[in-house]
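The structure under discussion is supplied below as structure tokens; questions concerning it will follow.
Here we show just some of the chains, and they stay where they sit in the whole.
The first chain written gets the first letter, and so on, giving A and B; residue counts start at 1 in each chain.
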Amino acid sequence: MDLATRVGAVRLANPVLAASGTFGFGPEYDGLVDVAQLGGVAVKGISPEPWRGNPPPRVWETPSGLLNSIGLQNPGVERFLSEDLPYLRDRGATVVVNIIGRTEDEYAAVARRLDGERGVQALELNISCPNIKQGGIQFGHDPAQASSVTRAVKAATALPVWVKLSPNTHNLAGMARAVAAAGADAISAINTLVGMAIDLEHRRPALGGVTGGLSGPAIRPIAVRAVWEVSQAVDIPVVGMGGIETATDVVEFLLAGASAVMVGTATFSRPNAMATIIRELPDVLARYGFDSVRAAIGAAHPGRWPA
Amino acid sequence: MPQCELRVVEHREPAPEHVELLLEAPRLAADLTPGQFAHVWTPGSLRRPISFSRATPDGRVGLLFRVVGAGTRWLAERRVGDRLDVLAPLGKGFPTPEAGPVLLVGGGVGIPPLFVAAQRWAATHPTDVVLGARTADALVMADDFRALGLDLSLTTDDGSLGERGRVTGPLARWLARTDGGQVWACGPTPMLAAVAQLVGEERPCWLAYEQRMGCGVGACLACVVPGVGGDGQPEWVRVCHDGPVFSSRRLWWAGAEGEA
């Protein structure tokens, strides 16, 4: 069974990547996950300078879901390059660097710094994280701003640029078209949905950051719809994510139009989730009549419905 | 830090709403540092962190927990022969004690990790023990400590067992009568804050912390509490990876921020 796939110019041995923010920079899962066997690793969002993030508690479980308000804590691009990147690079992992900023210039600055860095295969522009108050998020639902930041980042680097969209908008297709027109090489969908929970005992929000991002199987139907919509709205590839736990879930995303997928929350509960998925994917593809990952991409799109 | 399936070989109910599961795990039993924890799979999105409560010479480790929600309820229903999916041992435990007396201060379900410490070092270090709980019912493992030949000071909020009041009472007296030595504590965060304040900066004081966790291995940055960076400025430290045991000097005591 041929598991290989491509996201634009980036060739992947298999379609299963670790999702940004859920896998650190790799060494945390040393001994549990062999990063070289993954399709790739999207590292935690990186800003020009270190960010502190939100006060704890930062996670809260919900039905089939998880709320988080990490707030994009990260060591900044310099420490990332000197301390964190080497682990993944040395093991030959395919590395996608998720980048964040408060302004267009900050996004561009990180992109410029990473340009030409050995061991980085692509950038993933996080214009969609619901966990910071200024910056980032407003790009997430304004096509004009999203287009502009994409253009700025493209101008700053020769690396492929994947733009990660927020589902917290009614206009996902419009956002996708805007960033595709601005030169994005792929679209990642989706980031988390804005949610919250109340700690009844303490009569206040459960998360230190008050609201948080909802991930996990609870959001899978929203993610599948997003991939479906976006992959039909634009010609660039889509990297799908949201609630993937099994190889069957991966096939659902492929059929909806994803060229690759990311796995996030599932890794917390089952560190071996990605390895298991990769192992079982050939059988599941075969069960539904596919002889390769590529054959399954978009196979449920209207033009291809069986009679 | 391997992921493994461990067989339940004993199921105890040391107190109402408290369960201790003994698991067959010879390597863990031998290698474990007191204060380390297991991240245990339960149904749902997240695992549950539980400290090890004992390590026996015949290759068993214990997890002793209070049933407080869905995850611990599910764990309490595991039976002999069932297997638990655990990541362990995780985190940094208590350091090997310096010369001199050790005081162990445990509150509620903070008691179990201190028993592992007592198992490991009571023979080589003069050890005193203060255990506290809300009521007699919730004061677990006293007999285990006694079986090691240790003297215990017990406190309960309602006076139903031992001295009425908090662990800080016996702690203050121990500090007053003891030269040097070191204090190791585990319990609710407000108790740890009180312990750290009483012990002060003179003696080593090690505290085992709790925080809500995601990954349990240092990747997600969920489990932070406010610490002190190399530059003396506040920085987040991860309970799962930098802790759960911290020197009180490494923690930032300015505000209640982070005390979940």
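In this text, contacts are C-beta pairs under 8 Å (C-beta built on N, C-alpha and C of every residue); 3 or more make two chains touch, one makes a residue touch a chain.
Since we're looking at a predicted model, the values are computed, not measured.
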{"item": "Chain copy counts across the complete structure file, not just the copies drawn", "value": "A x2, B x2"}
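Following the convention adopted for this analysis, only the chains that are shown with their structure count from here on.
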{"item": "Rounded Å distance between chain A and chain B, as computed from the means of their C-alpha atoms", "value": "36"}
{"item": "In the complex, chain A residues that touch chain B", "value": "21-25, 28-32, 44, 52-53, 55-62, 64-66, 68, 70, 73, 208, 216, 265, 267-272"}
{"item": "Footprint of chain A on chain B - complex, ascending", "value": "1-3, 41, 44-47, 87, 211-225, 236, 241, 257-258, 260"}
